[in-house]
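Okay, structure first, notes after.
Only a portion of the chains appears, each positioned as in the full assembly.
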Amino acid sequence: MGHSICRLNVEPRYSDAAICNGVVYLAGQVPDDASADTAGQTRQVLATIDRLLHEAGSSKSRILMCQIFLADIADIGVMNSVWDEWVDSANSPPRATVQAALADPAWRIEVVVTAAA
Amino acid sequence: MGHSICRLNVEPRYSDAAICNGVVYLAGQVPDDASADTAGQTRQVLATIDRLLHEAGSSKSRILMCQIFLADIADIGVMNSVWDEWVDSANSPPRATVQAALADPAWRIEVVVTAAA
């Protein structure tokens, strides 16, 4: 028998997180308010990640991998400036940032995080 | 000494799955018949995922994270309609969907799944 899975905020289509054997897998997080600029959207997304990691018994200091999708890779400097204020710089995670069109054309950023519980 | 790794359908270039310490990592799954439309291709990909998860001792009810790449993000509605019929709605996984050009221009969808064994 495998490890049990705990899911957060299960909706019929997807959930916000799965927690299994000490690892937290978050769904791709997107802005709440797509009218914000890239900096504002990045702040929103990182705040949501903080909240979900807390719910899952983890934190931004325990991120194992972070995949960032930007609608326009030219936004990486702006994203980084917000990231640098947010990240636990003594426990910074591996990261990969690439460009991809997102489900809502108003979204500038989507972030996928895996963390240790 | 680390945990042992079991691989499914090992070919020289890649395998279909790696199973290690209770976690199943599937290769990106693509359509068998690229002449199908997006709905048909999505059904094919999800059927392949069902089969591989079964081989790996897992199932769609135990998915930990699902990354979906669509050749055209405008297909997300069609993809979701097929997904909604397939997903275990009481155990829906975290998910992220972005646009990316795929290795075969006829492919409309590629799906990467991580699951608990």
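We just call them A and B in the order they show up, numbering each chain from 1.
Quick note on the criterion: a contact is a pair of C-beta atoms (placed from the backbone, for glycine too) under 8 Å apart; a residue touches a chain by one contact, two chains touch by 3 or more.
The shown structure was predicted, so the numbers you read here are calculated from the model rather than taken from an experiment.
Here 2 copies of the chain are placed, and the complete complex recorded in this file has 3 of them.
In this text, only the chains that are shown with their structure count from here on.
Computed centre separation for the pair chain A/chain B is 21 angstrom, with centres defined by C-alpha atoms. Chain B meets chain A in the complex at residues 21-23, 57-58, 62-67, 73, 76, 80, 83-84, 87, 89-100, 114, 116-117. Those residues of chain A lying in contact with chain B across their complex are 2-3, 5, 7, 10-18, 20-21, 23, 25-28, 67, 69, 100-103, 110, 112, 114.
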